[in-house]
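Just one protein chain is left out here, and the rest sit where they should.
Chain nomenclature is as follows: A, B and C, assigned in order of appearance, with residue numbering initiated at 1 for each chain independently.
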Amino acid sequence: MEFFPDIEPIRYEGPDSDNHLSFRYYDENLVIADKTMKEHFRFAMAYWHSMCNAGGDPFGPGTRIFPWAVSSDPMENAKARLDAAFEFMTKMSIPFYCFHDRDMAPEGNSVKESEKNLKTLVDLALRKQADTGIKLLWGTANLFSNPRYMNGAATNPDFSVVCQAGAQVKAAIEATVALGGDSYVFWGGREGYSYLFNTNTAKELEHMGRFLKMARDYGRKIGFTGNYLIEPKPMEPSLHQYDFDASTVIGFLHKHGLEKDFKLNIESNHATLAGHSFAHELRFAADAGMLGGIDANYGEPMNGWDTDNFPTNLYEAIEAMIVVLESGGLGKGGFNFDAKLRRNSTDLEDLFIAHIAGMDTFARGLIIADKLVNEKRVIDFRDNRYLSFHEPDAMKFEKGELTIEDLHALALEKGEPELQSGKQELIESIINNAI
Amino acid sequence: MEFFPDIEPIRYEGPDSDNHLSFRYYDENLVIADKTMKEHFRFAMAYWHSMCNAGGDPFGPGTRIFPWAVSSDPMENAKARLDAAFEFMTKMSIPFYCFHDRDMAPEGNSVKESEKNLKTLVDLALRKQADTGIKLLWGTANLFSNPRYMNGAATNPDFSVVCQAGAQVKAAIEATVALGGDSYVFWGGREGYSYLFNTNTAKELEHMGRFLKMARDYGRKIGFTGNYLIEPKPMEPSLHQYDFDASTVIGFLHKHGLEKDFKLNIESNHATLAGHSFAHELRFAADAGMLGGIDANYGEPMNGWDTDNFPTNLYEAIEAMIVVLESGGLGKGGFNFDAKLRRNSTDLEDLFIAHIAGMDTFARGLIIADKLVNEKRVIDFRDNRYLSFHEPDAMKFEKGELTIEDLHALALEKGEPELQSGKQELIESIINNAI
Amino acid sequence: MEFFPDIEPIRYEGPDSDNHLSFRYYDENLVIADKTMKEHFRFAMAYWHSMCNAGGDPFGPGTRIFPWAVSSDPMENAKARLDAAFEFMTKMSIPFYCFHDRDMAPEGNSVKESEKNLKTLVDLALRKQADTGIKLLWGTANLFSNPRYMNGAATNPDFSVVCQAGAQVKAAIEATVALGGDSYVFWGGREGYSYLFNTNTAKELEHMGRFLKMARDYGRKIGFTGNYLIEPKPMEPSLHQYDFDASTVIGFLHKHGLEKDFKLNIESNHATLAGHSFAHELRFAADAGMLGGIDANYGEPMNGWDTDNFPTNLYEAIEAMIVVLESGGLGKGGFNFDAKLRRNSTDLEDLFIAHIAGMDTFARGLIIADKLVNEKRVIDFRDNRYLSFHEPDAMKFEKGELTIEDLHALALEKGEPELQSGKQELIESIINNAI
Partner (left out) sequence: MEFFPDIEPIRYEGPDSDNHLSFRYYDENLVIADKTMKEHFRFAMAYWHSMCNAGGDPFGPGTRIFPWAVSSDPMENAKARLDAAFEFMTKMSIPFYCFHDRDMAPEGNSVKESEKNLKTLVDLALRKQADTGIKLLWGTANLFSNPRYMNGAATNPDFSVVCQAGAQVKAAIEATVALGGDSYVFWGGREGYSYLFNTNTAKELEHMGRFLKMARDYGRKIGFTGNYLIEPKPMEPSLHQYDFDASTVIGFLHKHGLEKDFKLNIESNHATLAGHSFAHELRFAADAGMLGGIDANYGEPMNGWDTDNFPTNLYEAIEAMIVVLESGGLGKGGFNFDAKLRRNSTDLEDLFIAHIAGMDTFARGLIIADKLVNEKRVIDFRDNRYLSFHEPDAMKFEKGELTIEDLHALALEKGEPELQSGKQELIESIINNAI
């Protein structure tokens, strides 16, 4: 069955096209900075939003009627959904996808039944992958929807819930390995607290570290060689999530000796909920050598929850691509559209339009970022601000060969420094002119 | 000269007193949980706000005319200010104070002159301390007001500014040691960025780590045995400060091998600006064994900048004192009133009223927290949520002796867990009833 | 069938009771300021949260299994739910309830079927009311859950949706009148925009005014003599809601000539989402003579969405009750618990505990507010700040009998004014001491 019969495969037609079902900037074979666009981005469809999210919110049920969700048998729907997903990705030329276990296959009445359901779908997906060349970017387990996880999964106060989480992660890692996924992701849904005064935070974080080590070890045992990723988010659904932001997670990973196997998956909307810019989180992950993937979306700046809009803000895309280019790319990671249609975007074509908008925005961001990095007008100004650190004394400082008494002596010798303008307005202007 | 001639020493008169210049709850000799209130709190006056802040804001100059700030000679004012400070603390029975170098002595026209000014005042302060028994809780250097620090101090792109900062910290540590301070504090004023795209964040943070080690080593060399403290703040004056919150700072300290010498000084208003509750930041510092001090104030929840109100919110005080009591107290740390009078609180007595309000609020917080901890109705409920971790399998889990396959087997064996209510509304109710 | 067989009716047992299923402060017959507590508050149960909300959120389905929601026939569930609601209110001594049409009766497959369902339940509810003495505080129509309202109801760009909304409001007003409701409420769910650039805001607001007039006229025609209420909320589910806050709604009502029939229903969590304190919104509604009701809840200050916690913050309760007492009470309005249990509060008793917590919090708020208003230490200070307006010139100013040239002449004559302290810290301290 064809689910999008009226939609032709989306083609690159250039900026002047007035076909709203074409790419204007995303040209997958265009080479920028020694790689094709396809290689730079490794775009992925998010199974949960694009295939499962009918537009519901806390104030009402979904508005979109999916032709792949009309059966009364959940497994039939799951199979139809898989067909729809691969048709959609093929028509969009999206080379990867990401999924939670429960997106792909329905939870059963027991651990065994859930595992069987998942296995059935994984086998079908493998065939789909072979047929289309589409690959799995990453897999993950949904450890937050089932009521049993209402107090957390790995951090649940009840050990028997931790066991359930373990069983589920085991199966999800197996599925990821079977499907050849490049990464395995942990988003800490309800790993956090809704109330500080009924929670032993130290104990729960200790459990989380322990759990992640077990997950890592199991993956390595069964042959998983990709990255494990943690996706920071400060709040929602919990009042406070343990994986608050990049710096918090980096500190946690080092504390638990996980820094070699784990990297970060940075999401724009999670960044802004934490009081950071998207670029900030990317930069701090990259500075730590831990930028492992990107969840590409956009948060409404006036709303204090995860709105997960499709990314159409050029500034965010340019800034993100500067960081990505300067840090040498995402490696095995990619750009996953963890974004949902607005509740009132109810035409079937809207899913295509939204993904096109996101891909074009990032493609254009890449082109402009490459221009800025190559022309070096921004980069050189930044680097030149630190020229004084090429002086011998400053180099000693950087190596830890000076004492504070040495600094004192140098201060007396050098006298009052001259002020050096940061020239922020100039750089903002250069970036604007590059658009 | 007496600066507050109309104000008698403030005495404890009990809850029923209608003398607004008396303590209703703070009874310094009252023993709670084996320590006097005086010992629990080690309250400190913040020199900068209480003695220097005339009420100015970005929209207008100060409104308070300090009788100790009327000379045209800055050194004369500094001496008068010192007298006023000790008179104020004596009348308030506040046993400690905290200061920046520039609060106590004016900056001179050269490093040498600044050092001389500071030395003069330190000598006078020593005499004052001997006369009154008042002690120094902590000292610090103002590395943010002088224009030279507009791009940061230890993280300035210009090495000659780093040298100036070094010279200033050297003198401030010497002053702190001379005055017998229990801690030395770093608040990272402009250590951060105002624009990400003219900043090399990795390099600047490397410099910051380096600088702190030098400061630590110098202090240890000259005999400082107290704690170094870092005070997290997410933003303001910078767009983004490196010491964003407790978790960020804890990760940074570990990365740079500073975790043995450094602890955290947690401020309520900084916590809320970072999207955390005061109690959250205290708890996370305490969980890491790094709670070294408290800046006691309160931020207007509707305003997005550091309003630094005097702390009068009982809930914050109760929650803070639960964490402090459970973590065994602040040790050499104390409660510093980093709080300022509202701009339109212009009566001389308002400074007394505000400190009384803060001390009474925390005293009452201590009494109630002690009740809650002793009755254990809150604590026991929390602890009992984790009872399942006393089972043998769970204890193995905690010791790292289980694999995820073991969890899987246990999940099959144990079956679907029962839901356990978090009972947040009940605990909130118990806390209310303890007030 | 009894739905809460293990719960005895909740009684007032005083502050020292350690029965968590008793009132400690809410004593319905206690007279404060010439009215019983019961009369002051007119507490109401919110049908939607207390009877319908199983704890679902955007990240997972509900966690609470209601014994009144186990049938496969929606009408059977609706009848059982009605029984449960009246059993709950009776055991709680809650004298009122509030409902949306769809809370009480399920939507049918047509307008007619929906009306029939509602009528059936209204008849049953009438009998319940007669049996128990419990009354309807207000009714309303759910104009936001059904997908047809995804672009708004009265403000929908499609006139046929406006018609549907009209039909639904007609039936909901009829139900409210039949049940003797004191008010009829409009909460503007999706009346707002999700995107400014596909929306004609002027036209939509014109339609909203028109629609409200029609609703008002119909109610008056069929004998409704109560208040119409609008409940401000700034955002969520829409990006931006038209009824942003009290001031916005007051301006709107005047513009459309609705100010005689409409008042405001103020919710704490909506106030804080709009950047106001709860007390601010209450005061501005009261200043305009338009305070018509209260939705009593509490928003997590660190979360940017409508968390709808049960109200347990004493400060908010005290401040609210000062405004309510000073403005002469809520008249036909009341305090509706528009609050939901935390998702992980899954014990059946938690619903009782949460309502007790809310009622006790407000009861205590009333006792303290009454003390503050009677002792007048806060009120008198406030009023005395304006004493200069009793001077003859100032009275002329207030009457509009002075020109700016007169002010100029008076300025020259009076000279530089003396500063008058606002004494905020003192008042905060007095309020604390009254607790």
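The definition used in the following text is that a contact is a pair of C-beta atoms (placed from the backbone, for glycine too) under 8 Å apart; a residue touches a chain by one contact, two chains touch by 3 or more.
Quick caveat, the model's predicted, so the values are computed rather than measured.
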Practice item. Please pick, from C:Thr36, C:Ser71 or C:Thr201, the residue that touches the omitted chain in the full complex. Key: C:Thr201
**Study point:** Candidate in contact with the missing chain, chosen from C:Ile322, C:Leu341 or C:Ala363
**Key:** C:Ile322
Exercise for review: Would you indicate which residue among C:Arg127, C:Arg210 or C:Lys376 is in contact with the undisplayed chain?
Suggested key: C:Arg210
Check your understanding: Since one chain has been left out of the picture, which residues of subunit B touch it in the full complex?
Key -> 55-63, 144-147, 149-151, 189-190, 194-195, 235-237, 239-240, 273, 300, 302-305, 307, 342-344, 346
Practice item. Could you please point out the subunit A residues that touch the chain left off the display? Key: 15, 20, 24, 63, 272, 275-277, 301-302, 310, 312-315, 341-342, 344-347, 350, 353-354, 356-357, 360-361, 364, 419-426, 428-430, 432-433, 435
Review point. In the whole complex, what residues of subunit C lie against the chain that is missing from view?
Key: 111-112, 147-148, 150-151, 157-167, 169-170, 194-203, 205-207, 210, 213-215, 217-218, 234-235, 240, 244-245, 247-248, 250-252, 254-255, 274-277, 279-280, 283-284, 287, 319, 322, 378, 381-383, 385-386, 388-389, 391, 393-394, 397-398, 400, 402-408, 410-412, 414, 416-417, 419-420, 422-424, 427-428, 431
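Rule of thumb we're sticking to: only the chains that are shown with their structure count from here on.
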**Study point:** Dominant chain pairing [most C-beta pairs in contact]
**Key:** A-B
Review point. Counting only C-alpha atoms to place each centre, which chain is farthest from subunit A?
Key: C
Check your understanding: How big is the gap, in whole Å, between where the Cα atoms of subunit B centre and where those of subunit C centre?
Key -> 39
Practice item. Mind pulling the residue numbers of subunit B that touch at least two other chains? Key: 275-277, 419-420, 422-424, 428
